[in-house]
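Single-structure report; data block below.
Missing here: one protein chain of the complex. Every other protein chain is in place.
By letter and in written order, the chains are A and B; residue numbering begins at 1 in each of them.
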Amino acid sequence: MPTNGVPTKITQGSGTKGGIGESTLRPDGTLKVTGEFAYSSDMWHEDMLWGQILRSTVAHAEIVSIDTSEALAVPGVYAVMTYDDLPADVKNYGLEIQDTPVLAHGKVRHHGEPVAIVAADHPETARRAAARIRVEYRDLPVITDEASALAPDAVLVHENRDDHHVGHVPHPNVVHRQPIVRGDVAAARERADVIVEGEYTFGMQDQAFLGPESGLAVPEEDGGVHLYIATQWLHSDLRQIAPVLGLPEDKVRMTLAGVGGAFGGREDLSMQIHACLLALRTGKPVKIVYNRFESFFGHVHRHPAKLFYEHGATADGKLTHVKCRIVLDGGAYASASPAVVGNASSLGVGPYVVDDVEIEAIALYTNNPPCGAMRGFGAVQACFAYEAQMDRLAAELGMDPVELRRLNAMEQGTLLPTGQPVDSPAPVAELLRRVKAMPMPPERQWESSEGADVRQLPGGLSNTTHGEGVVRGVGYAVGIKNVGFSEGFDDYSTARVRMEVVGGEPVATVHTAMAEVGQGGVTVHAQIARTELGVGQVTIHPADTQVGSAGSTSASRQTYVTGGAVKNACELVREKVLERGRRRFGSYHPAWATAELLLEGGKVVTDGGEVLADLVDVLGDEAVEVEEEWRHRPTEPFDLRTGQGNGHVQYSFAAHRAVVEVDTELGLVKVIELACAQDVGKALNPLSVIGQIQGGTTQGLGVAVMEEIVVDPKTAKVRNPSFTDYLIPTILDTPTIPVDVLELADDHAPYGLRGIGEAPTLSSTPAVLAAIRNATGLPLTKTPVRPEHLTGTM
Amino acid sequence: MDFLRPASWEEALAAKAEHPAAVPIAGGTDVMVEINFDHRRPEYLMDLNRIGDLEEWEVGEESVRLGASVPYSKIMEHLRAELPGLALASHTVASPQIRNRGGVGGNLGTASPAGDAHPALLAAGAEVEAESVRGTRRIPIDAFYTGVKRNALAPDELIRAVHIKKADGPQQYSKVGTRNAMVIAVCAFGLALHPETRTVRTGIGSAAPTPIRAQAAEEFLNAALEEGGFWDNGKIVTPSVAKQFADLCAAACNPIDDVRGTASYRRHAVGVMARRTLTWTWESYRGAHRTTEGAA
Partner (left out) sequence: MRIDFTVNGRPQEADDVWEGESLLYVLRERLGLPGSKNACEQGECGSCTVRLDGVPVCSCLVAAGQVQGREVVTVEGLADFARERACGTGACGTSLDEAKGWQAQGTDSQTGEGTELSPIQQAFIDAGAVQCGFCTPGLLVAADEMLERNPNPSDADIREALSGNLCRCTGYEKIMDAVRLAAARQSEGV
């Protein structure tokens, strides 16, 4: 076992409070504020080696030769591995399509692709050795956009594709295409009094979680390996890792180490297989920790997109039709591109009633960095564009932009473009009403008796304005995000719940493989167990692969699905406990047989409040344990021609109002306030809910005004892989974020809850853009807005 | 790599003479980034933190002798009156943690065109005190920057201090970045009024291969102020003069397009900052001027 940093069981609580609906505190909070919480990069093992990855310096090239001899000769180096050293027949991995080589074979397809790996006794030794591996490349033409990807003579990023999408795509450089056709756009266009068209560009955003990719692989005596890892989905990792190692899944044990944020960036594998390969090769524990530079190459990003929209409306503001085309750049490997296409297309018109739609979404294979999951997942890019369109339409109609949105807002029962009815509350108009009704922040807050406080002005500490050129703007946006995995995916979670007497107290233990990435799933699991089992003490077992899959910590799904699994398992445990109670004590009191029985405050009580027994007595010496899978309602794939189908299970809605101040001369923006209203169904932990909304809102702000991975269009090389040049908002860039939480239950979901994590990331960006447009009068069709866009100096 | 820990300035000079390739490290805010990211593997790293003098400053009659390692946070706190431009520039440096470690000596040693201190030093007027076992010399700031990340130091020289003229009038400093804190300059501008000599000096950062002064703009403004009797009458600088000054500052730039900003934006922004900082400093001068007259 590692001598440092083993994830520990977390026990919390000693009263009977702390059930759902309360803002209970994080069970891992104390460990996190004392520095004791063991993140994946904190793992340490006696005698461990450090792994280092050599990555390609070019985006698209044939590998002519690799010479590792000098690297192997470096003292302190234990292993150097290339494609030729892979132990099994399986040499690729991938979430849906196994198109990603563990180590490059024959060619590299993007800048920073792993080519070779090294294990050495010190990270510096490993770096020096990696630098001595000689790789000779022969450049290939780079595919960087739709035109170069679909040109008749275009080089194929992947030759000989045999995945299940290749049959329906128009070109082998298209990963997946999803059209959606409903109604008759040509006829609807005839009814339109106003038509607006727009072309929008969404930049490549990075998840920029603070804890870079890292983990520790420890070889085990049975020839297997134990991986301590920060990930979003242990079992998906396992399914991809084991075949490449040539091991059965039961010989690859995985334990979740502390995760320093994820936001989609840990849904794909990063260093997992490399660490395991080196550990198995050397027989020693191997730790790999990316630095920030490598992290920018080590995970997929949010798809940059080009979006073409046509919206029509009658003179009184009713939408007649929407036609759109969404081109997502998937980069060199498929990752989650097909599912991102599904979301972008099916949610492509937003939370509005539109009967006549023509949508096409595609994801390209290019030699740009691979793109995949990031918070909002396809819905973010679409929301940016359709909300800009709604503002254009309002301007064209001379209507208030919020009024136009409310007039067309979807409701429960509205059909999506896919023909699927929204079968739970859809309070789109109400969210807009609420966010608009919030008090406005005061004007000119920067003015003080001592002159201008630059900290509250655009430019901040850089002292660029004392009020000159500063104009305020206000903008609104609303969005719709699906919750859970869609399109027929078997989206289940597993929970193991155990109840027993420990130290004279009834204690529940919840064991799932859910990746706690910061969202607070562990807090909620303990709350659910307290509510369902009436105990104060709940132990959260470390997440590992010794229990069934919990699915991914993504798609806003964990509280719904793994929370649902925990609730379900608790209910089954409760039934067993009551059964035992009836057997043991049934004869003493008739209520055991006749009344509705509950577990509360460590006791069995009737629904009338009468105490029948202490749980301690009912349980006795024998634990009760249940492990069960739990599923949400099934979904179905979208038709490949028409896009029709009941593809989604739940939706999440949020609306934002942004207030910005723009230094119109220098093109600098200060967001003054980002108010949000969101329907959460049921807030299981209100404090965490607000935290999620504020965090998601801020990521949307980032991509609105500063965040973009810049890729050179000529070489497909990343130009800003650092926190010096990839900027995320600081506390001085982030405004107050008042949140109005609405709780309209979804009767299909556990406790009526809604997945909440992603929706606030959708509408935040277009609201900020709308506010900047309002302040400047500029069309602004691209994220992020750069000072150059505001000053005409591009 | 060897780690040298001279206990005194003399030891440091001797070590630098013996190992001219030794890289001095004080705040570490440049050097350690390069080491952490494998961009640099110097044969010798020479720690200057043991040399207490380098973190001291003396306020003289004419100028401030600022030790090379005085951290920016100390400049902000203690030298706001004497070196207002540099104090403002210091406040724009990176983050509080970096301002607690980094100093002007490091900025000069690295000589990046984006170093935040340079425009303030150019505007105030300064001399770099460079020393080697061969002796001490003072390099005028205008002659210090010799190319992109190159300076006038000889291989065996170390920066001991900077002599910066005490402010005899208002100074301002402004920097554009695409974030409201912790950001590298897209471009920066420093302006100092020198009522004693009736001159104006400027400094521009990140808009040319080296930090530069906008000399044509200074000459134009000096002449315009003199001609209009502005120094004496304390009138508002006319918008056309301010505009011409701003345009000349922008014209002094020789920027590049890079990931942080376009050349076109840099020129534009330098012009805006030039106009604004002129307005701020001149308003301040007029305010002081009126007060003095009122008292007299």
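Worth a mention:
One rule holds for everything that comes next: a contact is a pair of C-beta atoms (placed from the backbone, for glycine too) under 8 Å apart; a residue touches a chain by one contact, two chains touch by 3 or more.
Owing to the predicted nature of the structure, the values given are computational and were not obtained by experimental measurement.
Touch with the chain omitted from the figure is made, among A:512, A:688 or A:793, by A:688. Of the listed positions A:62, A:222, A:250 or A:453, the one in contact with the omitted chain in the full complex is A:453.
Among A:699, A:720, A:774 or A:793, the one in contact with the hidden chain is A:699.
The set of chain A residues touching the chain not shown comprises 4-5, 8-12, 23, 25-39, 41-42, 44, 122, 124, 207-212, 258-263, 289, 291-292, 453, 455-456, 460-461, 517-520, 687-688, 690-691, 694-699, 722-724, 728, 730-732, 734, 736-737.
Touch with the hidden chain on the side of chain B covers residues 1-3, 5, 25, 27-29, 31-33, 35-37, 41, 45, 47, 49, 94-98, 100-101, 180-182.
The rule we apply is simple: only the chains that are shown with their structure count from here on.
The distance from the centre of chain A to the centre of chain B, each centre being the mean of the chain's C-alpha atoms, comes to 44 Å. If you check the complex, the residues on chain A that touch chain B are 127, 131, 291, 293, 455, 458-466, 468-469, 665-668, 670, 705-706, 710, 719-720, 724-725, 727, 729-733, 786-788, 791, 793-794. On the chain B side of its complex with chain A, the touching residues are 36-38, 88, 91-92, 172-184, 186, 259-262, 264-265, 267-269, 272-273, 276, 279-280.
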